[in-house]
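A single protein chain has been omitted; all remaining protein chains appear in their positions.
Take a look at subunit A:
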Amino acid sequence: MVTELINANPIIYEKKERRAPSAPSAPHDEYAVEPIDQQEDPEHPYSLEELKVITEEAVEVDDQRNYVRVTFTPTVEHCSMATVIGLCLRVKLMRSLPSRYKVDIRVAPGSHATEAAVNKQLNDKERVAAALENPNLLNMVDDCLASSYD
């Protein structure tokens, strides 16, 4: 059966090739969405990438667990924009990823003076939801993200 499936459907073969050896083989579904792969242009906010605030290596994706973790590095240790940058990352991912993905965003360990406080705030979804109802803040976020939609 396994052999037949592999022969009958190249997609399965292709998927299996990229999967870790011990991972269980998921039954193939014609509606299955192609896994989000870090190699497939994760659409980092370009300007942040130029500043090395975010890099490809900073994005961890676990498709099996529907999990994404982004680690970013504020430009200076006391950067007061750290929470806004994190909020931009979160909004970008919220709009780009399927809703089943759980997203954690954090400041790179050791890179910011109030790291723990910033991380807690960025991952409190109620505070994030309330912040996004603030038109001034939402406009700022949209401005930051505008170029990434080109």
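The rule we apply is simple: a residue touches a chain if its C-beta (ideal position, glycine included) is under 8 Å from a C-beta of that chain, and two chains touch if they have at least 3 such contacts; residues count from 1.
Note that contacts and distances are computed from a predicted model.
Colleague: There's a gap in the complex where one chain should be. From "Trafficking protein particle complex subunit", "Probable cytosolic iron-sulfur protein assembly protein CIAO1 homolog", "tRNA (adenine(58)-N(1))-methyltransferase non-catalytic subunit TRM6" or "3-methyl-2-oxobutanoate dehydrogenase (2-methylpropanoyl-transferring)", what does UniProt name that chain?
Modeller: The chain we cannot see is, by its UniProt record, "Probable cytosolic iron-sulfur protein assembly protein CIAO1 homolog".
Colleague: Extract the touching residues of subunit A with respect to the undisplayed chain.
Modeller: Residues of subunit A in contact with the hidden chain: 99-100, 102, 120, 124-127, 129-130, 133.
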